[in-house]
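Please find one structure pasted underneath; my questions will follow.
Shown here: the complex without one of its protein chains, the others still in place.
== subunit A ==
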Amino acid sequence: MKVWKVSTLAVCAALAGSIASAETAIAQKGLEADMVLLPKFLGILPFDQANQGAQEAHEELGNTGDLLYTGPTPENSVAGQIEIMTTSASQKSAAVMLSNNAGEQIVPSAVAAQAAGTKVVTWDSPIPSAKGESLFIAQVDFGEIGVVMADMAHSILDGEGEFATLSATPDASNQNAWIAAMEEALKGPKYAGLKHVDIVYGNDQSEVSYNRALALADKYPNLGLIMSPTSVGIVASAKAIQDEDLCGQIKVSGLGVPAEMVTYTMNGCAPEFALWDFVDLGYLTYYTSYMLATGQIEGEAGETFNAGRMGDYTIEKDPTRDAGLRVLMGPFTVYNKDNVEAAAK
């Protein structure tokens, strides 16, 4: 890990040297570029919100091409994503905006798409090796998510106790990166009283997540918290723990959508959780992809561009991966009793 860190620092330093003071690119509106927004799968709220944001930017930029929101069904996520990637390239789409759920398996089709002239911009979940990817629109810094998760665990457990993680699928590169970042953060002296006992996977299915949460409760009699960095898992865990009258003993936290979590936050089962704005993420992703696809930015480190209502962003080396470039959105909000009701509306 240390070696990796040092090498990252070295690369960053080298890059910093090469970055010229570029001017901010402003989008030229009304160009034609067919865009494809490809979520992990269809059917859950956060991706739908990202689509809202993308549609908003699509209107605003007056793109005369089409914006297609399409994705696989959940059970077919990996194969479906690869297929849609391939189809989009053969239909000469200008850009595919991908929330990658296929790990490295997406690479061949993404590389082929790039070769055919289709830009591949990832958002939400990147391609771990960055092969075939032009840019990654990072919702927040992945390292920072790890710290926030560790902090929420610290505050809910009052600095002392056992907790377990209930993640999405074992292939999900974003969740895996966040959990790794959280474990890194937990090494700090502040978190010495916390014990991370297990990681289980609910496959982003309500019933599987529900049963996994109960299994954690059974397996660890001293468990104080379930940390679930996925919107499906966190709400299923909260329901499971409440159904078993265990809220007094086991709390739930992680990353969730306020509208889905509001009941559990108000009744104390899930006192704190975090999330960023998926509408904004969709907006920024679309804005960046449009400019990239129409040649208004090159997609190189150090480039700065203006993304409409969200302001200026700079493309940078992604410090959380060995390779790849990112645009960092941030920040995110920690929700609790005081602000969740307003956000849920």
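By our rule, a contact is a pair of C-beta atoms (placed from the backbone, for glycine too) under 8 Å apart; a residue touches a chain by one contact, two chains touch by 3 or more; residues count from 1.
Quick note on the criterion: contacts and distances are computed from a predicted model.
Student: Looking only at the UniProt record of the hidden chain, which name from "Iron-sulfur cluster assembly scaffold protein IscU", "Phenylacetate-CoA oxygenase subunit PaaB", "Autoinducer 2 import system permease protein LsrC" or "Co-chaperone protein HscB homolog" is the right one?
Tutor: "Autoinducer 2 import system permease protein LsrC"
Student: Kindly state which of the options A:A236, A:V252 or A:A293 is in contact with the chain not pictured.
Tutor: Looking across A:A236, A:V252 or A:A293, the contact with the absent chain belongs to A:A236.
Student: Check each of A:F47, A:W178, A:Y287 or A:F305 against the chain that is not shown and name the one that touches it.
Tutor: A:F47
Student: Can you work out which residue in A:Y201, A:F305 or A:Y335 touches the chain that's missing from view?
Tutor: A:Y201
Student: Looking at A:I179, A:L194, A:V262 or A:I297, which residue reaches the missing chain?
Tutor: A:V262
Student: By the contact criterion defined above, which parts of subunit A meet the unshown chain? Give residue numbers in ascending order.
Tutor: On the subunit A side, contact with the omitted chain comes from 41-45, 47-48, 51, 73-75, 170, 199-201, 204-207, 210-212, 214-215, 218-219, 221, 232, 235-236, 239, 243-245, 259-260, 262-263, 344.
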